[in-house]
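For this depiction, one protein chain was excluded, whereas all remaining protein chains were kept in their positions.
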Amino acid sequence: MTRLPVKKTYKLYIGGAFPRSESGRTYEAQGHNVARGSRKDARDAVQAARKAQPGWANATAYNRGQVIYRLAEMIEARAAEFAELCSGRGEVERSIDRIVWYAGWADKLPQVLGGSNPVAGPYFNFTVPEPTGVVAILAPEEPALLGLVSRVMPPVVGGNATVVLASETQPLAAVELAEALATSDLPGGVINIITGSRAEVAPHLAAHMDVNAIDLCGADGHSTELEEAAAENVKRVIRGRADAQSPWEIANYLELKTVWHPIGQ
Amino acid sequence: MAQAPALPTGFELPLEPRLPRIGSVDAVALEERAASLAKRSIKKQAKVFALELAIRCIDLTTLEGADTPGKVAALCSKAVRPDPSDPNIPSVAAVCVYENLVPTCVERLQGTGVHIAAVATGFPSGQYPTDLKVADARRAVELGADEVDMVIDRGAFLSGRYAKVYDEIVQVKEAVGRAHLKVILETGELGTYDNVRRASLLAMAAGADFIKTSTGKIPSAATLPVALCMLEAIRDVHHETGRIVGFKPAGGVRTSKQAIQHLVLVHETLGIDWLTPDRYRIGASSLLNDVLMQLRKEKTGAYQSPDYFTVD
Partner (left out) sequence: MTELEHKQDRAPVPKEWTYAPAPESTDIVSIRERYGLFINGEWITPTESYTTLAPRDEEPLAEIGQATEQDVDNAVKAARGAFENGWSALPGSERAKYLFRIARILQERSREFAVLESLNGGKPIKESRDVDLPLAAAHFFYYAGWADKLEYAFPNRTPKPVGVAGQIIPWNFPLLMLAWKIAPALACGNTVVLKPAETTPLTALLFCDVLRQAELPPGVVNIITGDGRTGAALVDNPGVDKIAFTGSTEVGKAIQRRLAGTGKKLTLELGGKAANIVFDDSALDQAVEGIVNGIYFNQGHVCCAGSRLFAQESIAEPLIEKLKRRLETLRVGDPLDKNTDVGAINSRMQLDKIEELVQAGKDEGAEIYQPPCVLPEKGYWFAPTVFTNVAQSYRIAQEEIFGPVLSVLTFRTPEEAVEKANNTPYGLSAGVWTEKGSRILWMAQRLRAGVVWANTFNRFDPTSPFGGYKESGFGREGGRHGLEPYLIFDE
C-alpha cells in the first residue's frame, strides 16, 4: 500500500508569517488550491513592508549581501522542489546564479551609482543612492521562478521592502520561494508575497499612498489605469522586463541624495 | 586679582553676569556674508555721508621705528585739518603713535578735539612680563594719552592660557583708569574665526572698551570676515548684557571703497548707533588721502590726482 502524502497548504507570505487570505478564499492553480489574496491582504503586506524597510536599509551593505547570498544557498538546497514548479532545473540554476550576482552588488552601488561632485565653491558635495522605500511588484506570468527572482532582487538588494503579486497562473514557485525566504536570514516583511487575482489586487497596490514605486512588469502592457492611479502620490513607475539582469535595474528603485558641506577652517 | 576661570569651561566671569555662548563660527558662511555685504552699492549722498564719517572715525596712525617728533607733528596737523583747502572736512578721531611720541601730540593737539592714542603693553608682540606691560600702559596715560591700544598675549591665548590673557587685560584696564582701552587681538595670528570670536568675547569680558583687529604689523589684518566676526561678538555681548563695546579695524584699510565696505558691515550688523567715533574707529594712515580725493571727486565730478593732497 502506498502511503498517502501530506499535501501542502499554499498560503500568503506577509511580514515573515504565512497567513491564509483574510478573505478566506482560494483559487486553483497548477492543480492546487492557492490563497486568493484580497485588497486587505495587500494592505497588510504594505504595512509589513513599511515596518521592515528601515531596518533592512540600515543593515550594512556587507550584511545585506550575505543575507541575499544565503537565500541562494536556501534555494540551491531546495533545487529539486523548485524545478518541479517552473520550467525545470535550468531555470532554477539561472535563478540561483542571478541571486548570487545581485548579492555581490549590495556593497558596490554607491561607488558605481554615486560619487563626489566637484562643485565650484568651498563645499564638499557627494551623491549617494538610497532605497526608494516600499515597492510593489507585479511579477511576470512566466518564467515562474526566474521572472519573479529577476523582478524582486533589484529592489531588495538596494534596501527596499517589497510586496509581490505573484504569477496568477503559476504561483507555486512564489510560494516555494516564500518558504525558502523564511529559512533565509532576510528579515520578515522585506519580501511579502501575495497570490491571487492580478486584476483584483493590482489596482489597490497602484493606488496605495504608502507605496513609493511600482513595477508593472506583469501587467503585460495593460497598465494605463494602474499608471494613472500611481500618479496620485507620484510613484516611480517601472515597466520591467521579465529576464533583466543589470545594476540599472537596481537603480530604478534608488533615490539619489546629494549632501553639501562647506570646507573651512 | 581673583583667579579668572578659563573661558571655555564656564560661562560666568567676574565682570559679567552672563556671557553669550562662545559657540563657533562657520568660515565659509561668514566669508560669504561679508562678501555679499561688500557688494552694497553706496552712491551719491550716501557715499558722501560715508566718506565724511570715515574721516571722523579715523585713528590716524604712525607706528614706525623711524617716527620722530617732526613726523608726528606733521601728522597732527593733518589730523586736525585733513584738507586745508576745505574747512568743511572734519578732523579725524585720534592720532595713534608710540608712547615716546605722545608728548609731541599733546603739544600739537591741545584744544583741537583730536584724541591721542598710544600703543602699549609691549606692542606689537606682547611678549613681555605682565608687570612691564601694565607699567607701559600706565606710563602712556601719564604722558597724556587719552586712549591706549594694548595687544593681547597671543602666545598665552594659543597655548590655552586664557586666564592669563584675561588677567592682563583686567590689570591694564585698571592701570589706564579713565583712558579708553582698545584691545588688539592680532587676528592674523589667531588662525581661525573660532579663535577670533573667543578672543573677542574674552577681551570684552575683561573690560575692553574697544576690540581691535590688528597691530598692522603682519600682512593679514582687518579683513571683512574678521571684522564681521568681531562685530557679531559685540552684538551678542550687547544683546545679552546691554554693554556697549566699540570696534576698530586696523591694518589693510587703505581705500575709500574698503572703508565704505567696513562701514556697511557695521551698519548692517550693529546698526546706525555704532557709526560714531565713540564706538567705531578705523586705524589707518594712507586711507585718509584716498577719502579726501573721493570726496573732492564727489563734489567736483572730476577724478583726482594725489599731487593735490598733502602726504602728511
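Here the chain labels run A and B in written order, and each chain numbers its own residues starting at 1.
In the analysis below, contacts are C-beta pairs under 8 Å (C-beta built on N, C-alpha and C of every residue); 3 or more make two chains touch, one makes a residue touch a chain.
In this text the structure is predicted, and so the values were computed from the model without any measurement.
Undergrad: Which one touches the absent chain: B:59, B:83, B:146 or B:186?
TA: Considering all chains, including the one not shown, the answer is B:146.
Undergrad: Where the complex has a chain not shown, which of B:87, B:111, B:129 or B:301 is the residue touching it?
TA: Looking across B:87, B:111, B:129 or B:301, the contact with the absent chain belongs to B:111.
Undergrad: Among B:67, B:189, B:278 or B:312, single out the residue that touches the unshown chain.
TA: Residue touching the chain left out of view: B:278.
Undergrad: Mind pulling the subunit A residues that touch the left-out chain?
TA: 115, 117-121, 123, 125, 127, 132, 212, 223-228, 230-234, 236, 239, 244, 246, 248, 255-262
Undergrad: Taking the full complex into account, what residues of subunit B touch the chain not shown?
TA: 21, 23-26, 28-30, 32-33, 39-47, 49-50, 53, 56, 90, 111-115, 146, 178-181, 209, 232, 239, 243-246, 263, 267-268, 272-273, 275-279
We adopt the following convention: only the chains that are shown with their structure count from here on.
Undergrad: If you average the CA atoms of subunit A and of subunit B, how far apart do the two points sit, in angstrom?
TA: Once rounded, the distance between the two centres reads 68 Å.
Undergrad: Within their complex, state which residues of subunit A touch subunit B.
TA: 122-123, 262-265
Undergrad: Show which residues of subunit B lie in contact with subunit A when the two form their complex.
TA: These residues of subunit B touch subunit A: 26-29, 31, 191-193.
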